[in-house]
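Comments concern the structure below.
Up next, chain A:
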Amino acid sequence: MAYPTPTTITAITAPSAIIAVEGVSKIFNAGEADEMRALDGVTLSVAKGSMAVLKGPSGSGKTTILGIIGCMTRPTSGKVMVNGKDVAKLPEHFLTDIRRRTFGFIFQHFNLIKGITVKENIMLPLYPTSIPIHEMKERADAILESLNIYQKRNYHVEKLSGGEKQRVSIARALINNPEIILADEPTSHLDTKLSEDLMDRLSRLNGEGKTIVIATHDPLVYDKPYVNRIIEMRDGKVIGT
Partner candidate 1 sequence: MRRKSFVLIVLSIVSAVFLSVSMALAADPLKPTSKDKCPVCGMLVHPYTQWSAQIIFKDGTYAFFDGPKDMFKYYLDIPKYNKSKTSADISDIYVTEYYSTKVMKADGVTFVSGSDVMGPMGKELVAITNDKVKTFTSDHKGVKALKFSEVTDADIPDGHMHHMK
Partner candidate 2 sequence: MILHPGALALITGAVLCFSMTAYAVVLALKIIWHWDISSSSELQLALERRTYLISTVMNYVMGFEILSLFLYVYTLDSIHVLFVGAMCATGSLNANPIGWYVLYTRIAIFFLSATWIAINYLDGQAEDYPLVKLKYKFLLFIAPMIFLDGYLEIKYFAGLKPDVITSCCGSLFSDESKKVAGSLAGLPIKPMMYVFYCAAATLAALSALSMKVKASIVKYLTSFASILFFPIAIASTISFISIYYYELPTHHCPFDILQGTYNYVGYPLFVSLFGGSFFPVASGVAELFGSVPSLREPVGKAQKRWYVVSIILIAIFVGFSSWPIVFSGFTPF
């Protein structure tokens, strides 16, 4: 499959943009002594089916913008379009609903919940939905199988190796069949082999039509040829794409 052509900022309103951010600012502790402007007029867009990287040093605001795109936080001002819907001012209830249906998350520290099994971890995103339990189990089994960790499904997560944990966290991101996968510094705690392995899987998912956005400062990620678009950030601003 051919890689989609890179999109530009002007494509905000283009139908192919699955994510479009326009003039987004985020200020923490507004009006107080420790006021912090994490984002300052960020405008960017991501085309449907592409793989984009938010690149920048820590503190550049890439994690914050990822959180805003992923409907976890609301911006202080600006417009955030996800699948053509402005989510910037939605109450939490609706944000969660969109998050649940649209996004899969892969975190820096895997962020698996200890004390419960692999399978339970994977099914967690589905509990608040109305999906019946047997279907949840079927889905979890299918994904575990495709990621080759089915045999460890009843292990507690703390007993897994780093690579297995990583696959579990991918499985969890996929269980709700999201259109977009957001990854926050996914390789920062992985050795080169596992990082390569992860990128390999992400590119395969991208090939299956999923849009992928990765926040990272790891060259191993943004130097990959199949990354369509690199958005460079610094001090809460987009400095290049």
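Going forward, a contact is a pair of C-beta atoms (placed from the backbone, for glycine too) under 8 Å apart; a residue touches a chain by one contact, two chains touch by 3 or more; residues count from 1.
Candidates were picked such that all candidates are chains of the complex that A comes from, given by their letters.
Computed from a prediction, not measured in an experiment: that's the story for all the values here.
Chemist: Judged by that same contact rule, which candidate in 1 or 2 sits against chain A in the complex?
Modeler: 2
Chemist: Over in the complex, which chain A residues touch candidate 2? Could you list them?
Modeler: It is residues 29-30, 74-77, 88-94 of chain A that touch candidate 2.
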